[in-house]
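One protein chain is absent from this view; the other protein chains keep their places.
Our next item is chain A:
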Amino acid sequence: MSEFRMPSLGADMESGTLVEWNIRPGERVERGQIVCVVETQKGAIDVEVWEAGTVERLVAEEGQKVPVGEVLAVIRPEGEKAEGEEIGQETPAERPAPEGPRSTGPTTPPAAATPSLATTGGRLRISPAARKRAAELGLDPAGVSGSGAGGSITLEDIERAARSAEGEQAAPSARPVPKAGTHAAMRQAIAAAMARSKREIPHYYLGNTLCVEPALAWLEAHNAQRPVAERLIFPVLQLRAVALALEAVPALNGWYRDDTFQPAEGVHLGVAIALRGGGLVAPALHDADRLAPDAMMAALRDLLTRAREDRLRSSELTAAGLTVTNLGDLGVESVQGVIYPPQVALVGFGRIAERAWVRDGKVVAARCLHASLAADHRVTDGALGASFLTRLTDLLTEPERLWPS
């Protein structure tokens, strides 16, 4: 038997509320399959299972608040008989990130198919549990105001709307209502992580201004003959450059735990995403060093879309070995980043702007960009940080090196 436990979806998570099971006893599950939805401070998370097998029984009930590490379900691994009583050693929280992006099995429940790019913006932001509950109650969620991440409608919002619709009568549902998933909860999670970062991590900061004319020319040439929906955006090049630089300087890719550095397996980049209505998430873009340009754009599009719809997966909250933040779209020149613990470094990009640039002894107008590194001095020194940043600068300055043929 293998016990599927409540994963730790962040350094400061103590418990999560199980809002929905996507599996039933007797059902087969594949490695990487999303088996339940857990509401955390960071919103509703699709939780994956990392062992194939058959669901023996569900231990936790929908609506129940479950501490990290407690058993959610019991799964019988492939080839094991039902009466076997040995306990699985691995908990989902301790498993490394899967090889390859969403490798095997149906990783997305049918009801949660990612909407196409064009329809994304018009969709109602609502968690799957809230949508289901609204349907049960016969309530139109369009009239409910959302308090969750990015203004999304949470289960609690639906329950509240149902109560007020019933004229302040007793709550119609016996099911416990999760407190997590609200905007205030997310603020609290960010506060805890950032306070811990500044309290524990001795940051050092490095920065470089680089000319991005060649990279922009590369991007414009790549996009020239393509319909808008198939174009790349500049962050794809930035993420690729960070991934390759990180591959060469692995001491910045991992986590500082129990007074030691633990390197990450694979290059999974946290992408800092500001949510409309406030708040921030930094889910992992898996295998950023192995994706071709269009595959990287597709993965980024998928991640951004799901982050804004409150549909992230558990592996995306734990896999990142370094986070990248891009504040250039908001008009600032540079970023002095705060490392997301237990990670040991953060890369920040500012805005692309025309600057006076010296080329071949002449001052010319050129589009430039400031790239910065914030790193943990317990783990690395400035010399190593400098070699990373130099490599990153070289890659973004010579874009033909990003995807050598």
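Note that a residue touches a chain if its C-beta (ideal position, glycine included) is under 8 Å from a C-beta of that chain, and two chains touch if they have at least 3 such contacts; residues count from 1.
Definition applied: contacts and distances are computed from a predicted model.
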Name check vs UniProt for the chain missing from the figure, options "Acetoin utilization deacetylase AcuC", "Acyl carrier protein", "ABC transporter permease" or "ATP synthase subunit b", returns "Acyl carrier protein"
Contact with the hidden chain (one of A:K198, A:R276 or A:R401): A:R276
Per the definition of touch given earlier, which of A:G16, A:G43, A:P235 or A:G385 contacts the omitted chain? A:P235
Considering the complete complex, identify which of A:V19, A:A60, A:L304 or A:I339 is in touch with the unshown chain. A:L304
If the hidden chain were put back, which residues of chain A would touch it? 117-118, 120-122, 151, 219-220, 223-224, 227-229, 231, 233-235, 274, 276-277, 300-301, 304, 326, 329-331
